[in-house]
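Only one protein chain is missing; all other protein chains are in place.
Showing chain A:
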Amino acid sequence: MSERIREKLSILADAAKYDVSCSSSGSTRKNDNKGLGNGHNSGICHTYTEDGRCVSLLKILLTNHCIFDCAYCVSRKSNDITRAAFTVDEVVELTMNFYRRNFIEGLFLSSGIFKNADFTMERLLRVVKKLRLEERYNGYIHLKTIPGASEDLIREAGLYADRMSINLEMPTESGLKLLAPEKTHKEVIDPLKLVQNQIVQFKDEKKLIKNVPTFVPAGQSTQMVIGATPETDKEIMQTADAFYKNFSLRRVYYSGYIPISNDSRLPILGSQPPLVRENRLYQTDWLMRFYGFNVNELLNDANPHLDIDIDPKLSWALRNLQFFPIDINVASYKMILRVPGIGVGSAKKIVQARKFGRLRIDQLQKIGIAYNRAKYFIRCSDSPMQLREYQNTQIKSFILAESQSKYLKNDIQQLILF
């Protein structure tokens, strides 16, 4: 018995790991029935794997049997791998026992499509209903919406899940056509829209009636595979931006493609996953969501790709030196946020602290800004007098010379003559 369940867990956790969504935040579910589990608003990462990704949810597939044959997926029909399937009870028992020991923050349940979409969605629904209704479980549940499942099933699932997600897979429709001819973006957009409308509707009702049940309180997310097809960073981020705006998504995840197949349409086996590019995309994503940048400022026709050697904020600042240097003691919060080397926390502290007197370099350093990076873009009360203005290439080389980025280890620095 225990050997069989160990084998299943290994197979189905292995198959689910390429879904990078891991967050467990945003749940407001309270333990008001003296059951097990209580939402933690910011989420908790209970451990980290050796690749540095957080583990907060028990991330498994219900089964890796699948009727589709998408080239980028390990569970594709034509792939020769061991197949397995959990029963509803097995998933429930694993979740409860892991949760009781504080191993996990909740369950992330996805599945390959067996028979058809409705049959699969109905099984997923049975798991979450059993957890919520029979086991009185109030921990986090992230549930995959199965594309093509009926509206009623999706609507019912939303009453029990904290977050629902459905993957865009490829950033553009043409990319998807190439690798998964059976899928379209429309199949993803329709359920996203349905759940989004329901969330809004439940929120409106909540204003009028007190006892409305929660509906997907932690919102929706999606994921795109990066580097499997030849999209530019501009196309990727514009798609992400449109989805953030149109469907109020909480997160878009970017998953660097890890070669898993010999298919000639894809990067060859053994090639490195595009980790730096993935990192730069996430940085851009953060700049859009928390730093007030518009996607077109960071990526446009003149700059369709993000720089690999420097981060997108520094890259924007170097292209727009006409805005700098700014005086820390008078500049608006919005402009301070745009200085490379100053984050949201430090910017807030600066705006509060400067009411009590003009800030000096040592105070800025103590507050926690990366001064060696920011110094080219700011002036404060004791900034040294500077006689000449630097060119953006010079500033870039100064900063690169000081930085210890792990990405630059093997990079050959080009000589700068002037």
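As a convention for this text, a contact is a pair of C-beta atoms (placed from the backbone, for glycine too) under 8 Å apart; a residue touches a chain by one contact, two chains touch by 3 or more; residues count from 1.
The rule is short, and it goes like this: contacts and distances are computed from a predicted model.
Novice: I notice the complex is incomplete. Of the names "Putative DNA metabolism protein", "Thiamine ABC transporter substrate-binding protein", "Cell division protein FtsA" or "Aldehyde dehydrogenase family protein", which is the UniProt protein name for the chain that's not shown?
Specialist: "Putative DNA metabolism protein"
Novice: Just to verify: which one of A:K59, A:R250, A:R373 or A:K396 makes contact with the chain not shown?
Specialist: A:K59
Novice: Just checking the interface: what residues of chain A touch the absent partner chain?
Specialist: Considering the whole complex, chain A reaches the absent chain at 2, 5-6, 9-11, 13-14, 16-18, 30-31, 34-38, 40, 44-55, 58-59, 94, 97-98, 100-103, 136, 256, 258-259, 272-273, 275, 349-350, 352-357, 359, 363, 366-367, 406.
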